[in-house]
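In this view, the complex is presented without one of its protein chains, the others remaining in place.
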Amino acid sequence: MSVTALPHLPWEERPAGSSDVVWRYSRNPIIPRDLIPSSNSIFNSAVVPFQGRFAGVFRCDNKKREMNLHRGFSENGINWQLDDQPILWQYDDPELSLFEHRYDPRLVWLEDRYYVTWCNGYHGPTIAIGYTFDFEQFTFLENALLPFNRNGVLFPRRVNDRYLMLSRPSDNGHTPFGDIFLSQSPDLLHWGQHRFVMGVKGGWQSTKVGAGPIPIETPEGWLLFYHGVLTSCNGFVYSFGAALLDLDQPWKVRYRGGPYLLSPQTYYECVGDVPNVAFPCAALYDPSTGRLAIYYGGADTVTALAFARLPEVLDFVKTTSEL
Amino acid sequence: MSVTALPHLPWEERPAGSSDVVWRYSRNPIIPRDLIPSSNSIFNSAVVPFQGRFAGVFRCDNKKREMNLHRGFSENGINWQLDDQPILWQYDDPELSLFEHRYDPRLVWLEDRYYVTWCNGYHGPTIAIGYTFDFEQFTFLENALLPFNRNGVLFPRRVNDRYLMLSRPSDNGHTPFGDIFLSQSPDLLHWGQHRFVMGVKGGWQSTKVGAGPIPIETPEGWLLFYHGVLTSCNGFVYSFGAALLDLDQPWKVRYRGGPYLLSPQTYYECVGDVPNVAFPCAALYDPSTGRLAIYYGGADTVTALAFARLPEVLDFVKTTSEL
Amino acid sequence: MSVTALPHLPWEERPAGSSDVVWRYSRNPIIPRDLIPSSNSIFNSAVVPFQGRFAGVFRCDNKKREMNLHRGFSENGINWQLDDQPILWQYDDPELSLFEHRYDPRLVWLEDRYYVTWCNGYHGPTIAIGYTFDFEQFTFLENALLPFNRNGVLFPRRVNDRYLMLSRPSDNGHTPFGDIFLSQSPDLLHWGQHRFVMGVKGGWQSTKVGAGPIPIETPEGWLLFYHGVLTSCNGFVYSFGAALLDLDQPWKVRYRGGPYLLSPQTYYECVGDVPNVAFPCAALYDPSTGRLAIYYGGADTVTALAFARLPEVLDFVKTTSEL
Amino acid sequence: MSVTALPHLPWEERPAGSSDVVWRYSRNPIIPRDLIPSSNSIFNSAVVPFQGRFAGVFRCDNKKREMNLHRGFSENGINWQLDDQPILWQYDDPELSLFEHRYDPRLVWLEDRYYVTWCNGYHGPTIAIGYTFDFEQFTFLENALLPFNRNGVLFPRRVNDRYLMLSRPSDNGHTPFGDIFLSQSPDLLHWGQHRFVMGVKGGWQSTKVGAGPIPIETPEGWLLFYHGVLTSCNGFVYSFGAALLDLDQPWKVRYRGGPYLLSPQTYYECVGDVPNVAFPCAALYDPSTGRLAIYYGGADTVTALAFARLPEVLDFVKTTSEL
Amino acid sequence: MSVTALPHLPWEERPAGSSDVVWRYSRNPIIPRDLIPSSNSIFNSAVVPFQGRFAGVFRCDNKKREMNLHRGFSENGINWQLDDQPILWQYDDPELSLFEHRYDPRLVWLEDRYYVTWCNGYHGPTIAIGYTFDFEQFTFLENALLPFNRNGVLFPRRVNDRYLMLSRPSDNGHTPFGDIFLSQSPDLLHWGQHRFVMGVKGGWQSTKVGAGPIPIETPEGWLLFYHGVLTSCNGFVYSFGAALLDLDQPWKVRYRGGPYLLSPQTYYECVGDVPNVAFPCAALYDPSTGRLAIYYGGADTVTALAFARLPEVLDFVKTTSEL
Partner (left out) sequence: MSVTALPHLPWEERPAGSSDVVWRYSRNPIIPRDLIPSSNSIFNSAVVPFQGRFAGVFRCDNKKREMNLHRGFSENGINWQLDDQPILWQYDDPELSLFEHRYDPRLVWLEDRYYVTWCNGYHGPTIAIGYTFDFEQFTFLENALLPFNRNGVLFPRRVNDRYLMLSRPSDNGHTPFGDIFLSQSPDLLHWGQHRFVMGVKGGWQSTKVGAGPIPIETPEGWLLFYHGVLTSCNGFVYSFGAALLDLDQPWKVRYRGGPYLLSPQTYYECVGDVPNVAFPCAALYDPSTGRLAIYYGGADTVTALAFARLPEVLDFVKTTSEL
């Protein structure tokens, strides 16, 4: 295991009187919809520690409501500076130049660089992989999977000498179904040996589930935060919970927490471009303190922050587990 | 007629300047979504006077978003203590142990005990009947009807020597239709002689209608508060209005008020797990003063209270009646 | 057990070379769509032995495509004379006079008379019960169940002193779901203690299932022929198979044959007002020979006949059973 | 060109720090949902200068949720007095008396009188034309088009000797498509030579588009504010933008601004009877100052006001144009 | 009245034993799907007497399944020669050159020439009008109505000095609704004073109705053959019936026959590109004998012929009338 200490991650203690395993930052949202001039909304975004501060790839929908990815930096993980222009991807094959949309990025340090995965419009949404060494130059590797897919999430290291990616096969619209699968690759270009990981259950996760932040390696397994969707008579409700995947065969779910950890209940989660959405895409973890800072989108409009302690999350997942 | 005086029911006068027939309690919601540790939301619930105070059966969805029924007590009908654990039903036939969900209870004193009806998941939603003498032991009698049904509401006495129940036959999803029917029974176990009572009309009640609180006997007929649903391009809107049913042949509608009495307009009715819902399940009535206290769910998230005076409601129903 | 010998039931031997458990009559359809002047189609109909010959209640859709029930007689069960006018039902309560449609009748000798159940339009389809002593006068008893329901089928005797009826709760359209339930009654008027009997499985019965002819009592259980529906990209396909229900607790399925017994494959089953329908509503059985004659509708247009031997059917159900 | 000076139109300067081309009035909404006793909501309404003050035709949905048109007057264009009773239309042919609903009016001075167009329920929604000389008597001319249509908007003068009307053909429900067409007429009664003007594009205008206020004549073309709809997983989102139509062949789009000018972001746009709606129906323009005051409905519940300067809008449309 | 004698129209007597008011030609279909090399199917087509023989405009779908109109001639109205190439329309405004599809033509002699109306794809289906004097040159006048519309049918003379057209407003797909409206015009270019004529009823005409052949003037009113659609669980079924419209106010229905006159029952009506379609677009009438020859499409694949006698049809419509 090689998770690095990160003592300066954003943090706020649990509010007095609360027994929630995950709690919200009191000054949410941390990124308003109009942080940059061109943006309609900024949400479902990913961050990593970078050179003593923090860097991120952010989903910014502009005022045409086009979805794209923007770079950002922060000293404290809370206050962010974002480029007003989208990331310019470099690529060899002009076929990759097709731009329908780019959204919901994830970001991971893997071996020697930062990899970005995102939902890329190539004749329908699919999972693209790119990388950067320095957050200055960004290279578009390839579309890893065929359409239609969303929520592609890489593991932070190879397992059994294979790169691993979670994803949620979908259709070409507001998909009313969705399970999490794992795919394996020798080279990040070609993927196979696909395995079913987990599907829907009742209640808050009865319509679809999808991987959230990069899985966090723990002695008890890979900790996966994931979103779940319930369909009410007035649409989708996105909450999130957590599960523990087997360390060596991560398509095997060891524990799966029954209740959600956070559901849309505040104004900035319930009111916005898409009401009732709490959608996590990144988590920072400091193994020295067990602290977790979870970044999630609110109402598909703003970016918010929540906190937890890893041991408590593991305990929650195990004690409430329903497989 | 045997409606008992209830001078201590919750009450607040109509706000100055308002001419509304039904008005909201100024400190709504009276029950927040997180009143008990396990709850995601508490709404669409039923109360009765009980031993000088108030008792109730409450719909509490837990943090898995499972729907269940919880017991509660209150001194004043406004501040409630609820059990964190759901009601444990006792029954003879193990077939009744099947639990898919329980929700939207109604509660009525009928002859010698308190009967509870609720929407019970038995291979689809249907209407179950149970009872309690003391709010300590609860017995599950039977599923009164076949799936798919919702909003089963008993009358507070036999009519023509038959027990009567209103219900709203539905489908197995977010039913986009729904009329109110009346069923008759010699024994509360077997039901027949089903009669159509009322269907949809235009506007606020154009998608479906369903009985709300236990009908209130008045010299002019059974006063029925009922919800109506309008389908906008962004989903269902639940409001409520009232009608007067014939005393002896309650499947005959004598008057039906044209406008709604209350529609979702406040934050707690418009924002929550299901936006734009005001859904009444219980009403307390004091014949000595004519006061009515109506309990209704807000946004499928919290419980709220509204007030009215019976003579004004009757007048409203009759003067705006459209059959 | 009281099944009467019926040696003169229609019969034709299994074709040479066939090993089918159920085989078609070689002169199908036995009733063409235009047997009577007013009819557009005649199908999904029920017959019984009656005074040494056969009587029946037939679904005839007229040339407005209104669905109604007509009386018919036959000497041999194959050649039928039908009234051009629908059956005139007698009833006390004028509420029963409402006519939306009547279709898919079943017919059973029960205690002292012939009972008819059918799908009756009363603010939506539900199950009505009527009776006749002599096929001259027909009395409409009541709507047994609330809408929305179809395929109500009575048992030929009381079980545990209760009348029993199978039905398939539905919605108000071309229902894309449907399970079989059993309801119980002390008086044929009021029904309760509803029990789930069986739901959909894969393949030919993956969309919905519904009871067909009156269950046939055998020492091994109640033999139930039932239809199953598969949804192809071009619509529903109705086939039929069989199951054995427990003699004393008929909501318990003892065996359920895996494959269908007959699926739409001939011109008169595949081409007509509704392509690809084979829908059984009645079966004649001669215990002295084990012969079965099954009446079924073809393509919602004509009436056809198929044959089988009861011991072979029981053997089929048991050896291919999948619960 | 004959646009009259209107120096007293409502006005408020752009907020400090903002660079928005269109900005909201700081005291929005200007008309609350309950301004008149009978109203559930007041929105999607039209105003004109009239005798030194302002007159308008307002969509008021009453508490049955019936949609109708009411007259109103204002001294300053911000504070309005509305009649509690709907406008009484006079007409010769009793066929025009049919009332299903009337909504979303537009109002224009054309030659010698004020014309009103609205969505009129005549066996489905279509576009009706009426007129008034004095805002005292209102005459219903005719239904100009066949159902199903919405958002009929007249030009303020004849072009090529033809009256012109924009409209958005639709279906009979919550239409998930919609393009803008132009129709021509010699007499305002008969319409033909229909021409396609513009259809959907990506993002905020990907589901449907429809004309908003009366087009404003400028040397560079007819300035058309129009609404666009995006379909999220939780329903429609109505924003608005602008385009410039050819002066002489107004079915030809010269420029079309890429981003929206205003999308639902405030509480009164995001929360209400239909969440996430900003829907413009009228604009006042003062050529002497270039000031524009745009009236728009918020959340299908209230009426709001926004401001802009015409030269800036023209510049925006041209510099961001995507055809 | 000016209906010309047409003694040489195609004719075959009613089959012995039949009492049908409309009966099929024994050698149907008269035009097979592959009559011309380019055609996939030929159906829903219109014919008129022309210079002692017969001329027609035919819907031919080619092997790309593009829908277009072809010219044809026949000596006897039964055996037809069709051009392999579509009609080339001449027009002034290049906007009319847009070709999405052309289908379901009607053809009428009106004043001084033959007018063709058809369903024309102009940003969606609408009704176009063209004409020919000689079946050599064809001129495209204009799109008479806005999309979305189908089944535009002209009257054969002006009424009250107005040209009249029936049509069926629709949506942009396989419209699940549809009523018949009448529009009026001074010049065939501009249309207004739209009036509702008739809508759906139960049974065979419960989904939508649309005008068929050109209305035939009789002393008792305009005889209108029209199609009606029923939706089964396996799709639409197109039958046809008849109504009598008021001579002077043809939007008033005087009589409307209850049953269908012909429903899809033969192989060529039930099996083909769209199963279960009988769709009439033209009728020839000989007032000297009362004979009617009705051309209709079978299964959207071939063209068939049926016969009737006008007095019998009028009698049928009146005696079975249900308004």
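As written, the chains take the letters A, B, C, D and E, and residue 1 is the first residue of each chain.
Criterion: contacts are C-beta pairs under 8 Å (C-beta built on N, C-alpha and C of every residue); 3 or more make two chains touch, one makes a residue touch a chain.
Bear in mind the structure is a predicted one, so any value in this text is a computation, not a measurement.
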Practice task
Tell me the shown chains the invisible chain touches, ordered by label.
Solution key: A, C, E
Fill in the blank from the handout: Out of E:E12, E:E66 or E:E312, only one touches the absent chain, namely E:E66
Completion exercise
The one residue from A:Q137, A:Q193 or A:T319 touching the chain left out of view is A:Q193
Handout entry: Omitted-chain contact residue, chosen from A:L9, A:A46, A:L82 or A:L145
Key = A:L145
Exercise for the section: Extract the touching residues of subunit C with respect to the undisplayed chain. Expected result: 19, 202-204, 206, 230-235, 237, 258-260, 263, 265, 267, 270-271, 275-276
Practice task
Spell out the interface residues on subunit E facing the chain that's missing from view.
Solution key: 33, 37, 40, 62-66, 174, 234-236, 271-276, 300
Practice task
Identify the residues of subunit A touching the omitted chain, counting contacts across the whole complex.
Solution key: 95, 122-124, 126, 142-149, 167, 169, 171-172, 175, 177, 179, 181, 183-187, 189-196, 199
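Just so it is clear, only the chains that are shown with their structure count from here on.
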Fill in the blank from the handout: B-C, B-D or D-E checked against A-B; over half of contact pairs coincide for B-D
Problem - Residues within subunit E bordering two or more other chains - result: none
Exercise for the section: Indicate which of the five shapes (line, ring, star, complete, other) describes how the chains touch one another. Expected result: other
Exercise for the section: Go ahead and list every pair of chains that touch. Expected result: A-B, A-D, B-C, B-D, C-E, D-E
